[in-house]
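With one protein chain removed, the remaining protein chains of the complex are shown where they sit.
Right after this comes chain A.
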Amino acid sequence: MEFLNAFVAFSNFVIVPAIAYGSQLALGALGVTLIYGILRFSNFAHGDTMAFGAMVTILVTWWFQSMGINLGPMPTALLALPFGIAGAALLVLATDRMVYRFYRAQKAAPVILVIVSMGVMFVMNGLVRFIIGPDGQQFADGERFIISARNFKTMTGLSEGLAFRTSQAITIVTAVIVVALLFWFLNKTRTGKSMRAFSDNEDLALLSGINPERVVAYTWIIVAALATIAGVLYGLDKGFKPFTYFQLLLPIFASAIVGGLGNPLGAIAGGFVIAFSEVTVTYAYKKVLIYLLPESLEPSTLVQLLSTDYKFAVSFAILIIVLLFKPTGLFKGNTA
């Protein structure tokens, strides 16, 4: 019983949140890794692309809510998601047309494109704050819990509760569907294969008659979809605030790099590595240990390795460790 209680507490505060957070990071890192693999630069504007897509989704969600349109127990945001994706896709396609295409034609070095993407980041950053403001926004509706802690306790008779929030379930289910769709697209469709070919060997792709501008446009649209979905899921789970999306850049890049930049499978693995590390390192184990240890050994402190204020240090530390020992990432990434 004690052990079960410890396990439930651990699941409630570590496993379930980390899986949800890992799914969000994985979706974000997939976008970063696709841009790196195909356009060959690290896109610093990715966090703000997520914020923009989420913002459009929120605006449409509010509009739906005002008209009384909803999804019952599910958040209305799911209904608004396609509009957010379309908005983000238009934004990145316009950005590509106005900014990145110029540098592509110059065959600019990746470093230059990284700096350019920082400029784009600041513009998107301002755009989002200008439209929706810098404050946090609530847009989640529908049923909050699938299983609430109280229900869990009465169901099982345990003294610890395991809450499973709707947003967590939606995050996990959506991530699985999106990843499956993405891999199907990349591996089975002609367009998806041409994207992989372009990423693998640009010159040979050109010799094979693959149109680079088409590959680039498809990439941006897919990246906009991934970014918006990741942004909305994160917003549903933890609330929307423009600044947090900028902060998410670090764990997202850490995920993509740890997994091996340019490698989609690696991005997913990296997302979960980072999420689990962050959550396990910043969790206060006191509660779990009280169940497991004899009374005499009960901890008097929180038994927290790192305060949550420093959670970004975890991504950073893992990033450094991986780069030191396996510079191409856990999975073989693009080094070019």
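Here is the rule we use: a contact is a pair of C-beta atoms (placed from the backbone, for glycine too) under 8 Å apart; a residue touches a chain by one contact, two chains touch by 3 or more; residues count from 1.
The definition used in the following text is that contacts and distances are computed from a predicted model.
Per UniProt, the protein behind the absent chain is "ABC transporter ATP-binding protein"; the candidates were "sulfate adenylyltransferase", "Tryptophan synthase beta chain", "PQQ-dependent sugar dehydrogenase" or "ABC transporter ATP-binding protein". One of A:A197, A:V281 or A:A313 touches the chain omitted from the figure, and that residue is A:A197. As for the chain not pictured, it touches chain A at residues 190, 193-194, 196-197, 200-201, 203-211.
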